[in-house]
Each structure stands twice: as C-alpha cells, then as structure tokens.
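My structure is below; once you've seen it, I'll send some questions.
Right after this comes chain A.
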Amino acid sequence: MECKIGVYICHCGANIAGAVDVAKITEYAGGLPYVAVARDYKFMCSDPGQDIIKNDIKEKGLNRVVVASCSPRLHEPTFRRTVAAAGLNPYLFEMANIREQCAWVHTDKAMATEKARALVSAAVRRVALHEPLETKEVPVNPATLIVGAGIAGIQAALEIADGGRQVYLVEREPSIGGNMARLDKTFPTLDCSA
Partner candidate 1 sequence: MSFEPKIVGILCNWCSYAGADLAGTSRKKYAPNVRIVRVMCSGRVEPGFILKAFQKGADGVLVCG
Partner candidate 2 sequence: MKYYTYFPGCSCSSEGGARAYDWSTRAVSKVLDFELKELYDWNCCGSTPSGSVDELGAFCLATRDLALAEKAGLDMVTPCSACYVIFNRTNEYLKQYPRLKEQVDESLAAGELKYNGTVRVRHTLDIIINDIGYEAIKEKVKKPLEGLKIAPYYGCQVVRPGFGFDHPEDPQSLEKLIASIGGEATRFSLKTRCCGGSLIISEEDIALDLTHKLLESASSNGADCIVTVCPLCQTNLDAYQSHVNKKFKTDYRLPVFFFTQLMGLAFGIPENELGIKKGIVSAKKVLAKYV
Partner candidate 3 sequence: MAAETKTGTFVDEICTIPGGESIKLCIQCGTCTASCPNANKMDHTPSELIAMARAGMKKEVLSSNAMWYCLSCYMCTVRCPRGIHQTSLMHAFESLSIKEGLVHTKTVTPTMYRLFNHFCNLGVLPELWFMTRFYLATNPLRAWRMIPTAFALLKHGRLSIRSRKLSPSGSSQLKAILKKSESLGGGI
C-alpha cells in the first residue's frame, strides 16, 4: 500500500513559533516524498488540533502521521490515542521534538529552523518504515503490595482495602506508623497524628 503521510507542525503558542519559522517548515514538509498533507496549528495537542489529524486520516486516507511539537516523552501517548481514535494503528505515528530540542535551546532562528527541518525530515523518513504493532494485554492480579507503613502506606492500604481488594502491607519496623507516629501535633491545625 502506498504511504500517505500527514505532517503537523505545532506552534505551541509562541514557544515554537517564536523561535523557528513554522511556515517554512510546513512548506518544506509538504514537499517531502509520500507526504499528502502538511499543516501547522497553534496547539496540536488541543482538541481542535487533534481533530485536524483525525479528519485528515478519515478524509484524505492518511496511513502515517508525524507531529512536530514537543518531546515524545510528553505527548506521544496523546497523539497515539488520537490516531487510534481515527482507526489507524497507533504505532504508525512519529513525533519530531522541535520544542525541547530546538525552540527552547537555540537562539539563532535560522539555525533553529534548519535543525527543525532536519528533525521533521528524519521523522517523515522513519514513519514511512513504521509497521503496525499489536497491543497486548495481560491480566491484573487484584492483590496489591504496599512497602512501608507510614502515613502514605497506611492511607493507600486503607483506600484499596476499602475498595474490597487484598493488600499486603509490609513494614520494616516492629510497628506501623513510620515518621508520623513520632509526631505529637501536626501543623497547621494542631490535631494529633495518631
């Protein structure tokens, strides 16, 4: 099947648009092989931004998507969900990080634009080779282990136990309570800590 790639360049408000020439990159992306559509938008991660991608997938029959915006460590899951919602396998998506690695760290706009261009080109080349991957599921054992029975451990244990689930609460000391048990009164209400 012929590759049909959609490329979306995010302004991230002024975060990206202020430091790289978004229009230029969009134009460049539009000219790359297999790219069917290249657009830019103020906030790609917003609902209207995601809708643009979904519509293009449906209307233009895109089968690959590249978003050039922030770090994949931040929004890769978001956009994977977006393409999945439009019926595309979430792994047929790639991100180009032109905010953390370009806009925010370079001062020369021309150089930053040039680098962003390269990153977009890399993402487009890469996504063309992506293959759909099957998402796998494993069952979840309903019991939970909590390590440390201070205030955090006790609170979490009680909530899960009150939800009717088994909890193993492991504490190194002879008694539960942790640091909290040492306190007499707690700020700012001065109620007791027991």
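The candidate set was assembled so that all candidates are chains of the complex that A comes from, given by their letters.
Here is the rule we go by: a residue touches a chain if its C-beta (ideal position, glycine included) is under 8 Å from a C-beta of that chain, and two chains touch if they have at least 3 such contacts; residues count from 1.
A quick note: this is a predicted structure, and the numbers were derived from the prediction, not measured.
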Expected hit for chain A (complex, candidates 1, 2 or 3) is 1
Touching residues of chain A toward candidate 1 in the complex: what are they? 71-74, 97, 99-102, 104-108, 111-112, 114-115, 118-119, 122
